[in-house]
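One protein chain is absent from this view; the other protein chains keep their places.
Let's look at chain A:
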Amino acid sequence: MTTAPSGTAVRIRGTHQSVGHHGEILQGVFESDGRLRRALITLPCPLYESHAVFEPSDTSTGVTVLDPWRTKAGRAAELALRTLGGPLTGGTLGLTSNIPPSRGFGSSTADVVAAIGAVYDAAGHRPSPAQYAALAVAAETASDALMYAHRAVLFAHREGEVIEELGGPLMPLAVVGFGTSEDSTGTDTLALPPARYSVWEIEAFRPLLGAARRAVRTGDVALLGRVATASARLNQRHLPVPGLTELLRITEAVGAAGLQVAHSGDVAGLLFDPDLPDLATRTDHARKRLADLGIGDSWYFTTKN
């Protein structure tokens, strides 16, 4: 929180930042309270961040967004103001972000989360993750679990609710990321119709969630990697990743724990245990194998808890 003198009144400038994400480790439908709900487990991506600054104004009502095309973030800030119910009446929202849009990095959700946080910060409050989630979904129809940062949760992205805490933080992971579409233009996440899963697929999500719970609880990167690979395979019928067979071959050849894909975007990642003694050799190998496949643009990051 920063204070800035302005005339005689003291106005408080609010700031907040949110990381992006790298798609999902697991996505599907899950039974909860006797009904099926669409939900996912997000892989955070600290390579990318969105920063929001909210300058309250005594004279205006409503939010002015410096980049007018950031309508979702503007809507989220308006909703946050309304939820707070005073004393702030309006202000100016500025956002700076290095997250590429439309690729599955969660650029709009990161903007939305940062905007909500900045408005609350200006009012001297900090929202709970559940408040973040409710506002984010209200602002943009569906949301990722970015507000939960490194807590491993099964998140109903269309309802903005945590279905389940998986039993601990997501263990640290090393990721070699890359784009899977030829032109790297990505996908309009919300324009995609929700996947229609078969009865067998719906049942198949149960054991994958069971395996994910165990992986998180015991810090088992290998098992979590298997869950990610299985989820990528199941997603193939709904949003095919070009060359998946080749990518799975590379996953095995370089000894990655698994292959993770954005289930509604075009980023994918090879997951590794960051404590591997020969990690650098393996990730180098992975990037070479990807380049052989024509995927020259790859990146590396680690998550931490």
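Rule of thumb we're sticking to: a contact is a pair of C-beta atoms (placed from the backbone, for glycine too) under 8 Å apart; a residue touches a chain by one contact, two chains touch by 3 or more; residues count from 1.
Here is the rule we use: contacts and distances are computed from a predicted model.
A.B. asks: For the chain omitted from this view, which of "Heat shock protein, Hsp 20 family", "NADH-quinone oxidoreductase subunit M", "Hydrolase" or "Pyridoxal-phosphate dependent enzyme" is its UniProt protein name?
C.D. replies: Of the names offered in "Heat shock protein, Hsp 20 family", "NADH-quinone oxidoreductase subunit M", "Hydrolase" or "Pyridoxal-phosphate dependent enzyme", the absent chain's UniProt record gives "Pyridoxal-phosphate dependent enzyme".
A.B. asks: Just name the one of A:Leu209, A:Ile250 or A:Leu271 that touches the chain not displayed here.
C.D. replies: The one listed residue touching the chain not shown is A:Leu209.
A.B. asks: Among A:Ile99, A:Ala142 or A:Ala230, exactly one should touch the missing chain; which is it?
C.D. replies: A:Ala230
A.B. asks: What does the interface between chain A and the hidden chain look like in terms of residue numbers?
C.D. replies: Touching the chain left out of view, chain A contributes residues 199-200, 203-204, 206-211, 213-214, 218, 220, 222-223, 226-227, 229-230, 233-234.
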